[in-house]
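A quick write-up on the structure given underneath.
Only one protein chain is missing from this complex, and each of the others stays in its spot.
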Amino acid sequence: MRPDRRLIMERIDADAYPDVSGYMPKGMERGSLHLPKVNESELLRHYIALSRDNFGTDSGPYPLGSCTMKHNPKYADRLASQPSVGRMHHHMDEDHAQGSLEIMKRMEMALSEISGMDAISLQPSAGAHGEYAAMLIVKAYHASRGEERDEVIVPDSAHGTNPASAAMAGYKLVEIPSGEDGCVDLDALEAALSDRTAALMLTNPNTLGIFERRVKELAAMVHGRGALLYYDGANLNAIMGKTSPGAMGFDLVHFNLHKTFATPHGGGGPGSGPVGVKSFLEDFLPIPRIAEDADGMTLDWARPKSIGKVNGAMGNFAIILRAYAYILRQGGDGLKECSERAVLNSNYLKKRLENHYDVPFADPRKHEFVASAKNLKKEKGVRALDVAKRMIDHGIHPPTIYFPALVEEALMIEPTEDETMESLDRIADVMISIAEEDPATVLAAPHSAPVGRVDESKAVKDAVLSYRRMLSLREGSR
Amino acid sequence: MRPDRRLIMERIDADAYPDVSGYMPKGMERGSLHLPKVNESELLRHYIALSRDNFGTDSGPYPLGSCTMKHNPKYADRLASQPSVGRMHHHMDEDHAQGSLEIMKRMEMALSEISGMDAISLQPSAGAHGEYAAMLIVKAYHASRGEERDEVIVPDSAHGTNPASAAMAGYKLVEIPSGEDGCVDLDALEAALSDRTAALMLTNPNTLGIFERRVKELAAMVHGRGALLYYDGANLNAIMGKTSPGAMGFDLVHFNLHKTFATPHGGGGPGSGPVGVKSFLEDFLPIPRIAEDADGMTLDWARPKSIGKVNGAMGNFAIILRAYAYILRQGGDGLKECSERAVLNSNYLKKRLENHYDVPFADPRKHEFVASAKNLKKEKGVRALDVAKRMIDHGIHPPTIYFPALVEEALMIEPTEDETMESLDRIADVMISIAEEDPATVLAAPHSAPVGRVDESKAVKDAVLSYRRMLSLREGSR
Amino acid sequence: MMDFIGIGFEDELFKDVPEEVRCHLPLPKGMSEKDVTREIERILAKNSHAGEVPSFLGVGCYDHYVPAAVDHVISRSEFYTSYTPYQPEMSQGMLQALFEYQSHICELTGLDAANCSMYDGATALGEAARMCARLNDGNVFLAPRAMTREKVSVLRNYLIGTGVELELYGWDEDGGVDLDDVERRITDGVCGLYAETPNLFGVIDARVPLLRGMTDAPLVVGVNPIALALMRAPGDMGADIVVGDGQCLGSPMNYGGPGLGLFACRQEHVRKMPGRVIGLTEDSRGEQAFCMTLQTREQHIRRGRATSNICTNVALVAVAAAVFLSYHGRDGLIELAKENINRARRLMDLISDIDNVQSPVFDNHHFNEFAVELPVKPEKINCILAKRGFQGGLPLSAHVPEMGDCMLLATTEMHDDEVQDHFVSMLREVL
Partner (left out) sequence: MMDFIGIGFEDELFKDVPEEVRCHLPLPKGMSEKDVTREIERILAKNSHAGEVPSFLGVGCYDHYVPAAVDHVISRSEFYTSYTPYQPEMSQGMLQALFEYQSHICELTGLDAANCSMYDGATALGEAARMCARLNDGNVFLAPRAMTREKVSVLRNYLIGTGVELELYGWDEDGGVDLDDVERRITDGVCGLYAETPNLFGVIDARVPLLRGMTDAPLVVGVNPIALALMRAPGDMGADIVVGDGQCLGSPMNYGGPGLGLFACRQEHVRKMPGRVIGLTEDSRGEQAFCMTLQTREQHIRRGRATSNICTNVALVAVAAAVFLSYHGRDGLIELAKENINRARRLMDLISDIDNVQSPVFDNHHFNEFAVELPVKPEKINCILAKRGFQGGLPLSAHVPEMGDCMLLATTEMHDDEVQDHFVSMLREVL
């Protein structure tokens, strides 16, 4: 029996709103408020039951490509739950916050080593936010040189946030196609580059899991036209200890601490998206900068060239702390090993699937690879979506599907370094069995999830985003 | 699909035991050790998956009679998880432990108010342990008076720990039957009492949920023969703020902090079973006693009449702290209200079931009541056990069954004060539907649990209590 | 595994990384879990947190009591180790919790649609301004000058790509909106108008509802969600978009992050909204179910033409807020709001007894915080207070320079009488 899943606000307080006069200026008083009325026991049963209808990396394999769902170690959470983390306000006198500031400074230094960048700001709240901060820096840089450059080049395999961030910063987008080998087509790049080019945004390895071997050449081309080279660091976990954005010639990079550095995703966030730059761009980084002098850590606000602030505070300290704990735990060699195992796992799983799914492009892959259900679709009418839904029945989270768009019926698979061979074999066995299964079963999946296949188009059509709205539709008015 | 439930030790380390010479004296070195080899991710997935196959009060209704499965508030757990609780050693200088000692002293005082006893020891580790400490006190008391009394009287409705504790202390047991009304048969008591009687052990309300109205009379009878009157305080949650063991005339009492005072049961423990006595028995309480003087709290070991120690330390401090937090939160009125609601809920549920199950004895009940499946068994062959198993399919924990033995096919139900009317109705609806259901379905239950009905007799026959044993049976030798 | 792949050693998998870009990672060796814990605790011990050194800082980030039940729920690993719920069948729990969050926010704000979080209050405002630019052709966004430098800077940065200019209007002697100044600035070119209540000065501004009549451009209102327990819903004041910071709803301050950007709007504008939203729908059996919806607004579908670049948001903080609001319920939230008003009143009254101090600067209703005018530079006072074990309030000089002698003091239910009294007597001594 499926447990009670009523909305908690259906246990509502029906009494009249109490008299609260004297607390608000005239005309500003509230007259009603509908919130649930539950005791702690009901409250917890409700939310615990909801949690049980959710799947996380602690529940099982989560090979979601481009999302790096790796294990979130518990020591990091425990460290983050102390009052010396939680009960700190970002406006505190620096003297009161030497601990937080030291953690941040050390984290900047660690990220600098990892990325080969000269200066880091931990301020951005997530990957896309780091991209945006980077685009603002690109803008400020060219402006400082009196140059007007209004285009940003983005490969078609780029993550959606890349073009979105560039556009949000006011740039025109120039999309370039991938070549046969899944890498940037250098001729297309050459054609796209111009004096209007502000930057090229690149992920390496790209979202196909392919390393752009000609990255140095590419960097030279971009730099040769006076543009900057930006690195989307969400995929850094494939290369740590092997190469770095700095070594590859990039000028700016953002990190996804919630991917590479094993902090929890929290069902969609919070994350943390620091941005790193080569020294010639340091002056443009967000304020305040953390400075260190004889007395300890201080905050430097007097940075006239800075882009200013991208969020209201200092960044997501609680996430930064977790990531720093993880970096300390792994150490340099440990991070390198993580990359090695992530890549090994990805290539192993790819090999296991090769005879059952179409897997375009040549070896080796890095941390992820993209398979395709296009043959399955042709032969049996089973799409990537159906494969995904059927995997749910086996307690394995489906891969990312339909991304990148350049692969038809894409299944983008990133096992991460945490899965054991046994677990990889289970993923493979399940995916192979689905490929061989009676299509009717697959098309009707999931069969054993808390709900049947969810009607996403109805959700779009109705656009009911709240209980209020739900009620007003139900009552026909409100 | 049921997730992987292999034993964790099946992921074993097969390498040879390493060389560890130099750490042990000759002849004391180990040669092999088989423990699982898992990474943190596998470890957590394993145990989290196991937890998901378990049901607690946070999962749903748990009307387990005589066990008081009430909500365990989370603030108490959070308080107990601090280093000022955890990193304290019981042998510390009193100066270092003033906080722990003050909590304990305050708890003693609160329990004293609640029970009407003059002195409390928090040392016993659980209810049965408190009973045992009490029996040792009874023994020491009579011995101190030069009296030889070797019998303890226990009603047939008593919890199994009562006779077991008395027997463990070396007493002969005299069992007396309950009367028609479910109460102690005073004539039988009269007949059982003698100069050999050391004590009568009583629960009031008893395990049938019936209040022994003639308790004062009964106390006079027991005291009249020079025996002591012992109160099993596991059911205190029915009467707080209404009456107390002290007011009823009892000399000794134990508490179940993990029942009345809402601390977690932890799947079977730890609990805490303080013992309280009237002043004339105080000298016999376990050592050390917590004393308070101008400088603060001290430990008094110089108590020559004391029974000594019942456990190696000071009691289960982490549980005591939680219970104290709960008592502070409720306050006197709040505890009284808990009793009122517990009794109201019990009587409501009883009323709802009355037409569908046999519910012997008259009204009102206290915190619990005993229903019977004897008619169901007669009419349809459905036993209490079957009803219980079928309730599992509905996500409700079954009541205690087959206890007390004096009620045939007993279903002992204690809803606690935490269940809402809605939840009580759900329990009732489910139990009624089972009574009316096709017996075949009920007999084959559970249908939707992680396992089918478990073969308990095979477990007894095989007596396999470890993986080692399992392997050696499997291999035929080891 | 290497055998199966057909390689002899692991580095073969990196043969595609050219020699010229190879490098080493010169970080120290790894540490045990125990040593990491000890090392980080050693560093954190250098902090003086609000439990040790009472703090009077606020402006969007408050030290409230976090009920243990909230911690418990967001520590459920099924929740916090999950990703964005792309596969609704596997994520009904998170989806429903977020739908409930949206519902609570809609109820508080009096609007029908809310997204399931932005990074923080400042970026939520930035996104609101951008949304206004999408809703019409104006090229000026009007906002109060009474904002922290942080918020102003974020807002500017979020408008950079839109061509919209930021124009700031002033405040009146009672700390509310200067209506004349707004009036003067309103033209057809205004694409959006923003006001806060409570505002930077903690003032509950009864003039905010009047703004609705002054322009057809979208009205954006910034709120404190706890104050909304007592305050008229902005939707009823005519607001089109409501933003704010929801950290106060069950999350620690965490040195400022993560926050919780609240974002709600009218149903009619839902397709122009930024951020992720959870919608109600049905499953194949016709039963109630939830899923992410209106995704064509988002970057992973619309890429360069998305309403925002936001991807990862702060979902777990939103869940904490949902649990917090359900824990308190209506009456609990009202009590909490009252307590915070009373605490602030008590503190401002006590301080007003000190000679040479004006407390509060603005004679008006306040929530959580209020400005006081001091005879000495606030920065200096904070230094002295620090030596006596207090973290004073926010000096306003860096934010609204004309109030350079003022300090913003915030207080919550975490300050009992003793702490307030002690603080005031210190302040008296110091002045």
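Think of it as A, B and C in the order they're written, each chain with its own count starting at 1.
Just so we're on the same page, a residue touches a chain if its C-beta (ideal position, glycine included) is under 8 Å from a C-beta of that chain, and two chains touch if they have at least 3 such contacts.
Note that the coordinates shown come from a computational prediction; the quantities given were computed from them, not determined experimentally.
Engineer: In the intact complex, which of the depicted chains does the undisplayed chain touch?
Structural biologist: Checking the complete complex, the chain left out touches A, B, C.
Engineer: So one chain is hidden, and I want to know which residue out of B:A126, B:V275 or B:V382 touches that hidden chain in the complete assembly.
Structural biologist: Touches the omitted chain: B:A126.
Engineer: Touch as defined at the start, partner being the missing chain; which of B:P177, B:G332 or B:G381 qualifies?
Structural biologist: Only one of B:P177, B:G332 or B:G381 touches the chain omitted from view, namely B:G332.
Engineer: For the chain left off this view, which of B:N72, B:S178, B:N237 or B:S372 is in contact with it?
Structural biologist: Result: among the candidates, B:N72 touches the missing chain.
Engineer: Please give every residue of chain C in contact with the chain that is not shown.
Structural biologist: Interface with the chain not displayed, on the chain C side: 33-34, 37-38, 65, 67-68, 72, 75, 77, 413-414, 416.
Engineer: Could you list which residues of chain A touch the chain missing from the display?
Structural biologist: Listed in rising order, the touching residues are 44, 48, 73-78.
Following the convention adopted for this analysis, only the chains that are shown with their structure count from here on.
Engineer: I need the residues of chain B touching at least two other chains; which ones are they?
Structural biologist: Chain B, residues with two or more chain partners: 44, 48, 73-74.
Engineer: Give the residues of chain C that touch two or more other chains, as numbers and ranges in rising order.
Structural biologist: Each of 69, 71-72, 77 in chain C touches at least two other chains.
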